[in-house]
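The complex is shown incomplete by one protein chain, all other protein chains being positioned as in the whole.
In order of appearance the chains are A and B, and numbering begins at 1 in each one.
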Amino acid sequence: MFKQTLAVTAINLKSIPQRPGMSAATVLSIALVVGVLLGFLAMANGFRATVQGTGADDIAVVMRAGSQAELNSNLMREDERLIAEAPGIARDADGEPIVSAELYVVTDGMRSASQTPANLPLRGVGPRAPELRDGFTITQGRMFEPGAAELLVGENVLAEYEGFALGEPIRLGSNTWTVVGVFSTGGTVFDSELWTDAPVVQSLYQRGNSFQSVRLRLASPEAIEETRAYLDAEPRLNVDVQSERAFFASQAGGTVTLIEYVGWPLAILMAIGALAGAWNTMYSSVDARVREIATLRALGFSGFSAFLGTMVESLLLALLGGIIGAVVTWLLFDGLTASTLGSSFTQIVFAFAVTPGAMIAGVILALIVGLLGGLIPAMRAARVPLLSVHGG
Amino acid sequence: MTANALYELSNLSKRYTRGREEITIFSDLDMAIPHGDFIAIMGPSGSGKTTLLNLLGGIDAPSSGEVRFEGARIDNLSQAKLSKWRAANAGFIFQFYNLMPTLTAAQNVELPLLLTKLSGKERRKRIATALEIVGIADRAGHRPRQLSGGQQQRVAIARAIVADPKVLLADEPTGDLDRASADETLKTLQLLNSEMGKTIVMVTHDPAAAKYAKRELHLDKGRFVEKEALA
Partner (left out) sequence: MNDATLVRKNLFRKKARAILLIISIFIAFLIHGALFAFNAGMSGGFGAVAADRLVTMNRASFTVPMPYAYWGRIQALDGVEAITPLNWVGGYYQEPMNQIQTFAADPESYFIVYPELTVPADQFADALSRRDCAIIGRSVANVQGWEVGQRIPLSSNIWQRDDGTSVWEIDICAIFDAALDNVPTNYALIQYDYFNESLAFGRDSIAWFSLLTGDPDRNDAVAAEIDALFANSPNETRTQTEAAFGESFMAMFGNIALILTLVVGAAFATILMIVGTTMVMAINERIKEVAVMKTLGFPAPRIFRMVLSESILLSLVGGLLGLLAATGLVTLVGAAIADYLPGVHMPLSVALTSLALMLGLGLITGLIPAVTAMRVKIVDALGKS
C-alpha cells in the first residue's frame, strides 16, 4: 500500500516539469494570495505592536473624565497638584512623586517621501517625562532646556519628515524652534512626537496653565486601584485614571480590527480564485496521465494510490507557493515603515511586522487551497477507467 | 502535356535537411493529372506519397519545380492566396478523419461553407445534399464521438465535397477502417468520381483500396512506376 502510493507519487512529481507553465502559475498564484494576507496581517500586527507596545502596566494616565483622547482632555495646574498627592504613586529617593503633566498640540510637518503635509504631535512635558517612558534614550544631542523653544524629536520624525536635522532651526506655525536632540523609546508611538518643555507650549499656544494629561509611575501595577479610589473620592477632581496599556489598547483596537476585517475576506476571496487555478492545474495533470494511471491500475495499483499521488502533487505545489509567499512577504514587508492616523488626528509611524504566527497562517491557507484544489481531480484519477489504457 | 490536364507537375523536387544531412524525397518529378482522373498513389513508407499530396493541396511548397492547377502556378502563391485557393478548389480527406470534436456532423460539414458567401438557406441545402450523398443524413446531429470510424469518415467526405471543389485529396482514407467500412468509403469515392466528375488523388498503401482507382501510380525512391488500374 505504502509502496504503491510512493511509486505513484514519484510518477506524479516527475511529471510536473511537463507542465511548467501551469505548475508555476499555481505556485505563484498561491504565493500571491499568501502575500496579500500576510501584508494585511503585518500591517495589523505592526500597528498593534507599536501602539500596545507603548503601554506599560505600571504607568497610569489621568485625564478629564469622559475625554477618551488626550486632545479632548483639559486639566489645570491645581489638578496636577491634587493628583500627585494620590497614594500608589512611585516616589524617588527624595520622596518626590514621579509624575509628568503634559499637554499636546497638533502641528504640521512635511513628509519627506510624499511631500505632503501631515499632522505631528508637539508634546509639552514635565522634567520627569523620560522616567515615565521605559527605554527612553537620547540618541543624539541633548535634552531641551526648560523655558527655551527647543525641540527633542522622536527618531521616527527624523526619518519620515523634512527639516528636523539636529541643530537646525525649524518653523512650526508662527514660532521658530531649534532641534537640540533626538530620542528613542524603542519603537513606541512617542517616537512619532516632538517634545519640549510644557510651559513653552502653554505660552506659545495660549493654553494658560492648562494641561491635558498627567502621567504617573505607579508603585506597582496593582497600586492603580488605590490611586483610582483616591481620585474618584476627591471632590475637587473630575478625572479618569487608567493604565497606559489599557489607554493605548482602547486607542488601537478599532484600527487593528478594521485592517484584519478587510485583510481576511480579501485573502479568502483571492484564495478561491487561486483554488480555481490549482484545480485546473490538477485536472490537466490527471488529463495528461490518464493512460499512465490506467496502465498502473491495470498492473494492480489501487485507485486510492492514484488518488493520493494526485493529492500529494497538489499539496506540494501549494506548500511551495505558501512558503514562497511567506518568505517573500517577510523579506519585502517586515520592518517596512508606514504611518497612519492615530488618536487625536496625528500620525503614528509603525513598522510592518510579519510574525511567525501570521506566516504559519499563510502556509495553512495555502495548504487548504492545495487540499481543496486537488481533491476532485484526485477523485477523478482514482476513477480512471481501466480501458483508458488503450489511449484515445 | 495534355491540354485538359487539371494538374501539371514539372521538375518537381522536395528536399529537407535533418541535422546536417540533406534528404531528397524526390527530384525532377513530372506528371499530369487530367480532369476526372482517380489516381491511387502507392509506395512504401517514406517514398514521398504524402508529401506529393501536400504539394498538390498547396499545404507544402516544393524545393524546386512547378505545380500548375488549371494552367496557373500554385507553388509560388502566398499563404493567404493558397488559403483561398484551397477553399475554392480542393477537398481534403484524412486517415483519422480530423473532425472537430465539439461540432455535430452537420456543423463539421458546414465548416468550409463559412469561407463562402452563401446564404443560410443555401448552406442548409448543400449540407443536406452532401450528407445524403455519403449516406449519413440520419446522423446529422451526432458528434464525432457518437459515430463509428466509417461514419466519421463519411462525414469527413461530406465536408470535403460540400463546397464543390474540383479535386479531392485523400490521405490513407481507409487506413483506420475495417474492411467493410473501407469498401463503403471507397465506393463513395468511386461514385463521386464517376457520377459527379470529381478528380480524386488518393494516397494508400493498401492494394485492395488502390483497385478502386482508375489508375495506380507507384512511387519508389522518388520515381514513378505507372500501372493501369484493373477497375
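Criterion: a residue touches a chain if its C-beta (ideal position, glycine included) is under 8 Å from a C-beta of that chain, and two chains touch if they have at least 3 such contacts.
Everything quoted here is computed from the prediction, not taken from an experiment.
Between the chain not shown and the residues A:F144, A:F183, A:Y230 or A:Y283, the one that touches is A:Y283.
The chain that is not drawn here is touched, among residues A:V36, A:V182, A:A294 or A:A382, by A:V36. Among A:L28, A:A219, A:V290 or A:V327, only A:L28 touches the chain left out of the display.
Of the listed positions A:G273, A:G335 or A:G357, the one in contact with the omitted chain in the full complex is A:G273. Considering the complete assembly, subunit A touches the hidden chain via residues 19, 21-22, 24-26, 28-29, 32-33, 35-36, 39, 64, 66-69, 71-72, 74, 105-108, 114, 116-119, 172-174, 205-206, 210, 238, 266, 269-270, 272-274, 276-277, 279-280, 283-284, 338-341, 344-345, 347.
Listed here are the subunit B residues that touch the chain not shown: 54, 57, 59-60, 79-80, 83-88, 92, 94, 96, 98, 100-103, 107, 110-112, 114-115, 159.
The criterion applied here is as follows: only the chains that are shown with their structure count from here on.
One finds 72 Å separating the Cα centroids of subunit A and subunit B.
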